[in-house]
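Okay, here's the structure, questions in a sec.
The other protein chains are all here in position, but one chain of the complex has been omitted.
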Amino acid sequence: MNRIGVFLCWCGSNIAGTVDVHRVIEEVRKLPEVAHAENYMYMCSDPGQDLVKAAIRDKNLTNLVVASCSPRMHENTFRKAAASVGLNPYLVEIANVREQCSWVHQQQKDVATRKAYNIIKATIEKVKRNAALEAIRVPVTKRALVVGAGIAGITAALDLADAGFETVVVEREAEIGGKLRRISRTFPYHEPADAILAPRAEALRDHPNVTLYTSSEVTAVGGYVGNFDVEVATDPGDGGPPETRTEKVGAIVVSTGYDLYPVENLGEYGGGRLPDVIDGLAFEGLLADSFRNGEPVRRPSDGRPVRDVVFIQCSGSRDPENHKPYCSRICCLYTNKQARLLRDRNPGCRAWVSFMDVRTDCKNTEEYCQQNIEERGIVYVRGRVSRVWQEGDRLRLWTADTLTGEKIELDADLVVLATAVVPAAGYAEVSSLLRAGVDANGFFQESHIKLRPVESSTRGVYLAGAGQYPKDITDTVAQAQATASKIQSLFANEELAQDPLVCRVDPDLCSACGICVPICPYGAREVDALAGFSRVNEALCEGCGACVAACPNKACQLKNDSMVQVVGEIEVFAAEEGEEDYTCAC
Amino acid sequence: MNAFARQIQERSGQNLSRCYQCKKCSGGCPTARWFEWPNHSVVRMIQRGLKDELLGSRAIWMCITCETCGARCPNGIYLSPIMDALRALAVEEGRPAAEPAVLAFHKAFVASAKRFGRVHEATMLAAFMLKSRLFLQSGFLGEAAGGLKLLARGKIPFRPSSVKGKAQIDRIFAESDLKL
Amino acid sequence: MAEATHTQRVLVIGGGIAGITAAVDLADAGHEVVMVERLPSVGGRMLQLSETFPTLDCAQCTLTPRTVETGQHPNIKLYPYAEVVGLAGEPGAFRVRIRKKASYVDWSRCTGCGACQERCPQKVKTNPFERGVGIKKAIYTLSPQAVPNKPVIDADNCRYLTRGKCRVCAKVCPVDAIDYEMADTFVEEDVAAVIAATGFELYPMAALGEYGYGTVPDVIDGLAMERMLSASGPTAGQVLRPSDGRVPRSVAFIQCVGSRDPENHKPYCSRICCMYSAKHARLYKHKVHDGLATLFYMDLRSTGKGYEEFLQQSTEEEGLVYVRGRVSRIFREGDKVVLWGTDTLSGQPVEMAVDLVVLATAVTPNPEQAELARVLGIPADPNGFFQEAHYKTGSIETGRDGVFVAGCAQGPRDIADTVAHASAAASKVQVFLSRLRREAA
Partner (left out) sequence: MKFSYYPGCTAHSTGWEFNASTEGVFAALGYDLDEIPDWNCCGGASAHNLDHFVGLGLPARNLAIAQDAGRDLIVPCAGCYNNVKKAQVVLERGGGDADRLARVLAFEWRGAVDVLSLVDWLERPGVLDAVRERVKRPLTGLKVVAYYGCQLVRPPRVTGRPSWENPTTLEAACEAVGATALDWSFKTDCCGADLAFGHGDRAEVLCSRLAGSARRAGADAIVVSCGLCHANLEMRQGGLGVPVVYITELLGEALQVPGRDKWWEKHIIDPSGLFR
């Protein structure tokens, strides 16, 4: 006989404002096997948890249903609370009566009250059959792998190596440093990029804890958090076949960086056709040449020092119709710096900036930008340039004047397009190898936009730098260090505890047909020919249930989510609500 | 959103609230120099409900549907259907056109299409000249000279041709409230 | 070098999302953390927020799992309602002096039952947590989900402590936890490293003469709007004018108030206002469907992931009206608030009478931050934020070994960037501790 405890949370007015929490509890108390039922304003609060713990102790509860918000929020809170007073945490189930009930029925209090009761009753049906499970323990390989050695990858690797962990760094190019190698000087203090990069690159190359593979790519990834097997292929550089080796690591940092949107895609600006229409990184190259040679900035077509330069921001950004919908975040900052450095290098040169909104929102950049406009005479014109064409040996532009709104024509020697920042080529392959999801624009998707900004959708895989979203060097460095912190927390454990809510196979029912093997998105299934049934690698299994649905013999079952439990829930729910109303309730 | 903006949005099928005033439309417009306010301002004025100003403006008649602004708009707003809607509304409400010659031409052209099914340039041009009273203006001689050049090359036939399926043409015009 | 047991302990000053993130990272990595929070519970500014951009998730819902985790973590030793007043010793072996403010409640007895708050007769309108839009009692907790969930007495407003009469809380407390004689106490802790994550305050409206010096009741700041929009806030999420409690039919949101104004106020961009103003306006429209939301801005700065799309959606689908231009003057006229400004896109003057004005005032350091910088021996920048050691690669380091900074105390940033910055601080601390270990070995 179970002794089930039910705890209904008001969530302030979020639930109690819609659901009659007192009536629900009154009714729940009448259900068989329910030994205790109560409600409270915030069950997740300290006093709320104390109520739960006290009831477990005092009433010898054997299973719990906490009716509250989504399990994504506080399942862990209540499992920990139960465990702290000796109840197996997997005997605790959350009944979601907020997102799936009170929030969607705000105008229907009776419906919401009845539905909350039924959700709780169905969850009781399930929790009755829950088994006491133990977390799966897997060892941790305390080595990390960093994919991409731009400033993000270098920073993450150095932090990890300095903290004493062996770190493998894989870089596609022959040289490390990524895009920073192509940048002349940085905003807002004009520090040469090389002064930032060179000491760090050297530290990385010389670090005893770092293994560096350049001209290399990740070609295969197996395993799971704490235990990845990563195949790295290195181009020997002599035209021969790539050398491959396998590295065992416990965590992976994805710092694959960005590319610029091709200028060829901007036909109205003559991108790709007109030699003096270039992108921001190409202009960095011109600036670098200028600093190196002690000469003015010269344009690509004929090497003449430039006298009139127009910078066009938002080239391909903030353009959902034709190009990219998002803001590329860094262009306002670097364009202002480029215009400023140009004015320093080519005295008397005119610098125009076509902008939409000036987005100098990083520390000290607003002040820097204002100073450049006021003291360096950079002209900011609000409005998108419509068109650029060649007129003799000069370029000509059409745009609208910021004050009068009238159309004006501008002449220029050089046009610099601040093209959109896009994910680096090859991101899709890395994404699929690591099972780290990307968003609609190809940027790696963090697991929570606010509170988990460096965690990917796969445990043990972390995100740093512009591959996750465009960002400046400062934010890139911070994010890279954040991945290092997450990995150090991971590596503090000798073993990792994994959720035991995984698939279980009944060998008697399994016919070893192998349908589950290709269907498993995590590579967790394997037919053991000798034993005659399909095994589950519990460390890899995420408990998604794909094999359960696919198995023709019903040999696959999810632990604590068995067919009997799910059907039981549906039956209770359907009996109460009527099938017509809630055919999709499951 | 005001009633005028809603009306224009419905007629044109364009979502005006997507506009973030980047002015790329105005920068590329070949004829904006003859507008009272450039393209982006026209959108803004619709948003602000300035109906009288717009329906009485030169801008609506100086837009010649080249579609440059729409093709380059980062938010996919096409100004030509918006201008179409403004022009049609001005005609519907019988507003005096700030560019009478342009309206006269369009009316002469469509009247010719309505009458014969095809446009007959000689009669159409004659009607236009009369309606627009263009021959009273100083530029007329140049226009006439151009026309004469075409006539001299046998390019403008004297006799109009007509389509047989005129009933269908009539039904098209009957479906609209267009008065010519 | 201090004993090995001490070298692994870290002090985190501030229990906002930055402090929580850094502390949990370090605690998960096996380090003992001492956390000092000046308010009675952890959570910081996020505890005041309604919903977060760009997903409009409920802030409490995402925050409380983190505050609970902080409260439960065996490696985190929490000092709520306390302040750091001294730091002695050297990097790797600091001794920190902490003032535990008198709460007048014996927390070791208190069960958090809430009877005292319910029965306290003294309503306080000036509790800074509610930003003037709601009341707290003279004995209060920050929120029903507060961690820890123990009340403190507001000594400036308590009837007994100010006038010697009342004692209602002491009478209703079932466990005799009220102690009117309690005084501040001081404790010391040994730590190897320090993270200062003291967050931000908003620029005072009283400094804005042209906007009425903060005296027009229906002109409020962004955090007040957050409290009003918060489902667990004083109005249970309803938007109500402070002056008469009516639902405003029109609201103007003004950005760059005190920001980007080197002449009169702050020269820098506060980085978060464009987004939260759009969020405020959208949430307002969700509650008052036919309400008119007008936003005055200088440049729209939606630079984070999904932010530009959020703003576009705001104008396209939610009907927010954006006017580019600074408002020149705000004053009261009858029961309306009148704005004078310019629409710089059309060049025409704008005069508007609205029911409520929300000012997105500049993000500034907390007033206490200057003193803390002195105590910690680290520099502040000209705007009072902590000065980073290197602009690009050292935004965590301070120039003083073993002392690190995280979050808005170093400069304005949104939650996602703050969380990343805080984790970065946890990494830098661990690198530092690792170096100490190597040097000791």
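Each chain carries a letter (A, B and C) given by its place in the written order, and its residues are counted from 1.
As a working rule, a contact is a pair of C-beta atoms (placed from the backbone, for glycine too) under 8 Å apart; a residue touches a chain by one contact, two chains touch by 3 or more.
Being a predicted model, the structure only gives us computed values, none of them experimental.
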item	value
Which displayed chains the hidden chain touches across the whole complex	A, B
Candidate in contact with the missing chain, chosen from A:205, A:273 or A:554	A:273
For subunit B, residues in touch with the removed chain	11, 30-31, 34, 62, 64-68, 70-71, 78, 80, 84-85, 87-88, 91, 99, 101-102, 104-107, 109-110, 112-113, 117-121, 125, 128, 132, 134, 139, 142-143, 146, 149-150, 153-157, 161, 163-165, 168-169, 171-173, 175-178, 180
Subunit A residues that touch the omitted chain in the full complex	267-268, 270, 273, 389-392
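Quick note on the criterion: only the chains that are shown with their structure count from here on.
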item	value
Closest chain to global C-alpha mean, per-chain Cα centroids	A
Chain pair showing more contacts of the two, A-B and A-C	A-C
Whole-Å separation of chain centres (CA-atom averages), subunit B against subunit C	58
Whole-Å gap between the CA centroids of subunit A and subunit C	26
Multi-chain contact residues (two or more partners), subunit C	300, 312
Residues of subunit A engaged with two or more neighbouring chains	318, 320
Contacting residues of subunit A [partner subunit B, same complex]	268, 314, 318-323, 356, 382-387, 398-400, 405-407
List of subunit C residues in touch with subunit A within their complex	17, 21, 25-26, 28-30, 52, 54-55, 57-58, 61-62, 64-66, 68-69, 71-72, 111-114, 144-149, 231-232, 236-237, 260, 262, 267-269, 271, 299-309, 312, 385, 388, 391-393, 395-396, 410-412, 415-417, 419-428, 430-431, 434-435, 438
Sites on subunit A touched by subunit C in the complex	12-14, 17, 41-42, 44-47, 49-50, 69, 73-74, 76-77, 80, 151, 155, 159, 162-164, 186, 188-189, 191, 196, 200, 318, 320, 325-327, 329, 357-367, 370, 439, 443, 446, 448-454, 468-469, 473-475, 477-486, 488-489, 491-492
